[in-house]
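Just one protein chain is left out here, and the rest sit where they should.
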Amino acid sequence: MSFFKVEKLGIRFGGVVAVDDVSFEVKRGEVYTIIGPNGAGKTTIFNLIGLIYPASAGRIVFEDKDLTGLAQHRVAELGIARTFQNIELFEHATVLQNLLIGRHRHRRTSLWEELLFTGSVRRAEIAQREAVEKVIDLLDLAHYRDSMVAGLPYGVRKVIELGRALASEPKLLLLDEPSSGLNPEETDEMAFWIEDIKKGLGITVLMVEHDMNLVSRVSDRVLALSEGRVIAEGTPAEVQSHPAVIEAYLGGAAVSAAA
Amino acid sequence: MRFLFKTDYDQDIRLFKHSGQVFWYSLLVAVLLAVPYLLDEYLMSQMHFVLIYSIVGLGLMLLVGFTGQISLGHAAFLAVGAYTEALMQARGIPFFISLPSAALFAAALGLIVGLPALRLKGIYLAIATLAFNVIVEEVITRWESLTGGNSGRHLKAIELFGIKLDTDASFYYLCLGLTIVSIVALMNLLRSPTGRAFVAIRDSEISASCMGVNLATYKTLSFAISAALTGIGGALYAHKVTFISPEQFTLLQSIELVTIVILGGVGSIHGAVLGAAFLIVLPQLIAVAKDYLPSNVAGSGLQAVVFGLVLISFIVFEPLGLYGRWLKVRTWFELFPFYRKGMFRRQKSYMKSERLR
Partner (left out) sequence: MLNQLLQLTVAGVAQGCVYALVALGFVLIYKATETVNFAQGDMMMLGAFFALTASVAMGWPYWATILFAIAVMAVVGMVLERVVLRPVLGQPAFTVVMITIGVGYVLRGVVTMVPGWGSDTFTLPTPFSEGVLKLGPIIFAVQQVAVIAMTSALCLVLYLFFRYSKLGVAMQATSQNQLAAAYMGIPVRRVNMLVWGLSASVATFAGILLAPVTFVHSNMGFIGLKAFPAAVVGGFGSVPGAIVGGLIIGLVEALAGFYLPEGFKDVAAYVVVLIVLLIKPSGIFGETARKKV
């Protein structure tokens, strides 16, 4: 069975076709990156996969299950987690609580049990916290564990975003521009974590990224988009030297200069 | 100053974080238990109201402070609780059944309100709940065969398992017990996945949904639980005032309930109780002040003006509410003399438009 594939996906907002006939497949265990100039539709594709917008055309298939028409919260339940480009954390909760919410799909207690806070709820809570501590350890967030998210620096918040997605123990992790706003050191750390996530945790990563160094370093395969359409697919080296890709980023003159 | 060294998860999960908290809250409970022996009849009556409104405040705090919804119509749930209790008592149904029924009927109504609320946010939700309140009030007025319409209904003292709770003290203990149970239940909820889901919805609905939180389920649940608590408060309220009529459950009453949440401090359980206490105490203070003011100022409008000014002042100067002020004072003492003026200053946020530009 295929792990994750997108077939002829398309969406239009009024007269604007944001994504047009995009198809690709992600194999289990790989790091697959989508690149493209601004406005190419990369984040829109993530929003389509996450069922935030309903697609106008095409379908998304995860582990042979068609996601079309499912309720939005089911995506996480199936094992797909994501981070947001513009950080959508729970600002008035602590870092720990943010990560715990990430584990929502693993809850097994009923409302009445929770109101009475029975022994089974207590045990479930301890199990949740143990799982979250592993993520805190991996991402070095111990220092911030009990801090309110509002007021934390941008770099830390990006890490918390990642942590919250990891806390849900996903099979497929969608990272939306993980390195945007990070300085070179932080980007380096992010690269380590992505490699760790792939090799140590066995999670498949689908990423949108602009930083070409990061892309070449961690990706197994790359998809290049421009204006909502696929223009190239292959290894990082192949895609980066592809003439259509160069043209999309730098314009036609650059292609002839390169040739 | 106290440093908390945590060595196991239980310390995080427990209700009381350290022995100091256990001590102070135990002392508080001891004092509260002794209250009927300490206060006179008038103050006892006020305490009844404080407890009743605390329960209602907790309900509204859950919905507004913890789940981030709005309700300008909670008096409707208060009414349902009150009338259910009145009607059931009139038919001879014992209190230990009529009270949960009041909660249940109110919760059912909360579910009904919650369903359209799923698609509505902000001002739309506020207007929907407002409209709802007006309609419920009108239905109660018109359905005279059931509710007695404008003539209202009377209630007798509560009889619980054969004991008549017709003294100030006995009613007080009932209210106190229910308040404590409500607080503990709410705190339990907040340290469990459901409570966290509520907070997630408050802070970022889209994010919560992407984490697997079923917005529909949890929003309606929040409305239902909030309504249930308010219904319980309504049943107790009915017994306290012994006579209920539709005009006690108007939009103005709903707004007063919301001010409990705001004055107390949005998003804190202490806030619900503090807000309720403040709401009861304020008219008393105004009544006292009236003796010192010229006659045209000390008329019926004084209460409205003071109420409005207090509300505005709190929002402008003390957005964290009474509980926030308490925290600041306590921190000042704890950190003395190292308290920094800007410690609790909110991050200044620029107007983030909800509209897509």
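Letters A and B mark the chains as written, and numbering starts fresh at 1 in each.
Everything below uses one rule, namely that a contact is a pair of C-beta atoms (placed from the backbone, for glycine too) under 8 Å apart; a residue touches a chain by one contact, two chains touch by 3 or more.
Source: prediction; values computed, not measured.
Chemist: Using the touch definition from the top, which of B:15, B:31, B:97 or B:135 touches the missing chain?
Modeler: Residue touching the chain left out of view: B:135.
Chemist: Just one of B:206, B:241, B:282 or B:327 touches the chain that is missing; which is it?
Modeler: B:206
Chemist: Using the touch definition from the top, which of B:47, B:221, B:258 or B:322 touches the missing chain?
Modeler: B:258
Chemist: Across the whole complex, list the residues on subunit B that are touched by the chain not included here.
Modeler: Residues in contact with the chain left out: 64, 70, 116, 119-120, 122-124, 126-128, 130-132, 134-135, 138, 141-142, 206, 251, 255, 258-259, 262, 296-297, 299-312, 315-316, 319, 348-357.
Please note the rule applied: only the chains that are shown with their structure count from here on.
Chemist: Quick one: subunit A and subunit B, Cα centre-to-centre, how many Å?
Modeler: About 40 Å, centre to centre.
Chemist: Across the complex, what residues on subunit A touch subunit B?
Modeler: 50, 52, 71-77, 81-82, 84, 88-93, 96-97, 100-105, 107, 109, 111, 114-117, 121-122, 125-126, 128-130, 150-151, 164, 168
Chemist: Okay, in this complex, where on subunit B does subunit A touch?
Modeler: 9-10, 12-13, 185, 188-189, 191-197, 199-200, 202-204, 206-215, 221, 267, 347
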